[in-house]
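One structure is given below, represented as C-alpha cells, and several questions about it will come after.
Here the complex is missing one protein chain, while the rest keep their positions.
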Amino acid sequence: MNVWLDAALVLIILLALFITVSNRLGTMIHLFGLQSCLLGCVPFFIYFKQMEFYIAFVAGAAIVLRGLAMPSFLYWAIRHVSSRSESNPTIGFGTTLLLSGAAIVGSFLLATRLVFPVRIASDMVVPCSFSLIIIGFLLLTGRVKAIAQVVGYLVLENGVFLFAMLLLKKMPLLVEMGILLDLFIAALVLGIVVNNINDEFDHTDTLELTTLKD
Amino acid sequence: MNSFIYHLGILLVFPPLLLGVIGKTKAFFAGRWGPPLLQGYYDIFKLGRKQPVYSVTTNWIFRMGPMISTAAILAAGIVLPISGLKAPVQFGGDMILFVYLLALSRFFMVLAALDTGSSFEGMGASREATFACLSEITIFLNLAILALLSKSLSLSGIFLGGLSSSWGQVGPVLILVVVSFFLVLLCENSRIPVDDPETHLELTMIHEVMVLDHSAAELALIVYGQALKLFLFGCLIVSMIFSFKIRNIAAEAAFFTSGFFGLGIAIGIVESAMARLRLNRVLYVLYAAFIFSIFAFIVILVRGHA
Partner (left out) sequence: MTLILYCLLILAVSIPLMLALARFKKISAHVYLGSLVVACALGLFSASGVLSRGIAPVDFRLAGTIPLGEFYIGMDALSAFFLLLFFILSLAAGIYGYGYMRDYKGGRNLPAHFSLCHLLMIVIILVVVAKNAVLFLAAWELMTLASYFLITFYNEHERVRKAGYVFLIATHTGTFCLLGMFLLMGVHAGSMDFDRMAMAPFPLGMAAGIFVLAFLGFGVKAGFIPLHVWLPHAHPEAPTHVSALLSGVVIKIGIYGLIRIMSIVKDFPLWCGIVLLATGIVSGVAGVLYALGQHEIKKLLAYHSIENIGIITLGLGIGMIGRYYHQDTVSYIGYAAALLHTFNHAVFKGLLFLSAGTVIRSTHTGEMDHMGGLLKWLPWTGHLFLIGSLSICGLPLFNGFISEWLVFRSLLEGVFHLDMCGIIFSTAAIVALGLIGGLAALCFAKAFGTVFLGHNRSEHEHHHNMEGDFVLVAPVAMLAALCLWVGLFPQEMVSYAFQGVKSMEGAAVPVVFRQAILGPLLSVTKVLFAGIAIFLFFALLRRIFLGACRVTWTETWGCGHAYTSSKMQYTASSFARPVLKIFRSVVLFRIKSEIPKRYFPAAGQLNSGVKDISEYFVFRPVFYAVKKVSRGLKWIQGGRTQSYILYILFLLVVLLIWKLR
C-alpha cells in the first residue's frame, strides 16, 4: 500500500508544480480539483488496515467539497472575469518553479530532523505537506489575479489537510468538518469578492487595489 | 568485435523506424492515413541522392560538421546497452563519456550553423546551445540518481539489472526520473512542445533552423543523426522501465520492441495533444524536468536507499 501512497503524494506535488507554471486561471482550477481528489484518496492509503467509517466520511467529504464543489464554484466566479490568464505575476513563473524546487528540498531535509509522536505511514507525508504549504504561499504572494491567489490559498490549505490527516485518529470528526466548512466559506467569500471586484473595476488585479488606500 | 558489429548494426538500422511510429500516431489522431512506417528511410535515401548546394562563406566545418556530429552520436551509442544487449564497451564512468559525446556532436552542429554567417542559423544555434545547457544538468542529475540506486557507475551496470530491485522500493520516485528523462527527450530532440520537427522556418527557430543551409548527403546524415539521438534517449527510458532481467533473448527483444512502440506512440500523443510552447515557456519544461529529478533525488536520499 505504501507504494500507492507514495505515488499519490508524488502526483500531488507534481500537480502543485504544474499549478505554479500554468498561466490560465481555468487550468489552475482544474489542476487544483484533481489535486484535491487525489488528496481525498490519501486517507484510504494511510489507514488501509484500520479503516473506520468516519475516516471514509472525511475522505469522501474532502473529495466532494474540495475536489468537486470548490473548483466548480471557482469556475462560476471566473465566468465573467475579463481576462482569464495571469500575465505578469510579481514573482515570475520560472522563479516560482525554481523556488518550489528549493522548497521541496528544504522540507525534506527539515522533515528528517523532526521527531513525531505518532507512527507515520510514509516518511513522505510530512515533507510533502510542508512543500504544499510553501508552494501555496508562493502562489499567494507571487500572483496578481485574485482567483490565482485563491487557488494558492487552497493549495496551502491542502498542505494543512495533508498534515492533519496524520492526526485523523486523534482528532474528532466535528473539528475536521468545522475546518472544511471554514475553508468552504472562506473560498465562497473570496469568490464573491472577486466577482464584485470584477463588476466594479472591470479587472481582478489585486495590485490595483492598493491605489484605494488613503 | 562481434558485439561491436551487432550493436552498431542495430544503431544503424532501427532509429528511422521510430520516426515512422511517431508519424503514424500523429496521423491517426489527425484522422489521416499518414506516411508509411518506413518513411524515415525513404527520406534519408532521397536526400542522399540529391545534389548539394554549398554557401561560398563556408569552410570545411560546414561540410564535415554533420559527419562529426553523427559519428559522435553513434560513438555515444557504443557505451549504451540496448535492451538485454550489453554495450560492447563498458567501464565505470561511461555515462560521462555518453553525455560529453552528445555535447561534442552538438558543438559541431552549432559551429556548422555559425559557419554560414546567416542570422537565422546563428539564432537557432544560440537557442539550441542554451537549452542544451539546461537539459544536460538534468541528465547528469538523473544519471547520478540511477548510479546511487544501482551502485554502478556504468550504463550497462545500471540498466542491466542494477535497477531491478529499486522499482519495488522507490517505484513512484523512479517514475519521476522517467518523466524527467522524457521531458529532456522532448527538448533535446526538438519534439513538439519545444520545437516543431516538421517545419524549418519562422516559428520554430531552434534546432530545425540551425540546419537550414545543409543539403543532400549532409542533410541525410543530420536527419539520421537526429533519429539516432531520439533512439538513444528512448533506449535510456525503455531500458529504465524494463530493467528486470529475463535471460531470454527473444522475450527481451519483444519487451524492448513493444517499449519502443509505446514510446513512439507516447511522443506522438504528446505532439498531437499539445501546441508548441512559446519560447520563454520552453524554459519551464526544462526547469520542471530538473525539479522532478531533484525531487526524486531528495526522496531517495532521505529514504536512505543510498
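Order of writing sets the labels: A and B. Residues in every chain begin at 1.
Throughout what follows, contacts are C-beta pairs under 8 Å (C-beta built on N, C-alpha and C of every residue); 3 or more make two chains touch, one makes a residue touch a chain.
Since this is a predicted model, take the numbers as computed values, not measurements.
Only one of B:Y6, B:Y42, B:F91 or B:F244 touches the chain withheld from this view, namely B:F91.
Remark: the omitted chain is touched by one listed residue; of B:A27, B:M64 or B:A266 this is B:M64.
Only one residue from B:V79, B:C235 or B:V299 touches the chain missing from this view: B:V79. Although one chain is not shown, part of chain B still touches it, namely residues 4, 8, 48-59, 61, 64, 67-68, 70-72, 74-75, 78-79, 89-94, 96-97, 99-101, 103-104, 106-107, 110-111, 114-123, 125-127, 129-130, 132-134, 136-137, 139-141, 144, 147-148, 151, 153, 201, 212-213, 216-218, 220-221, 283, 297, 301, 306.
Going forward, only the chains that are shown with their structure count from here on.
Those residues of chain A that touch chain B in the shared complex are 3, 6-7, 9-10, 13-14, 17, 21, 93-94, 97-98, 100-101, 104-105, 108-109, 111-112, 123-124, 127.
Interface residues of chain B, counted against chain A in their complex, comprise 170-173, 175-176, 281, 283-284, 287-288, 290-292, 294-295, 298-299, 301-303.
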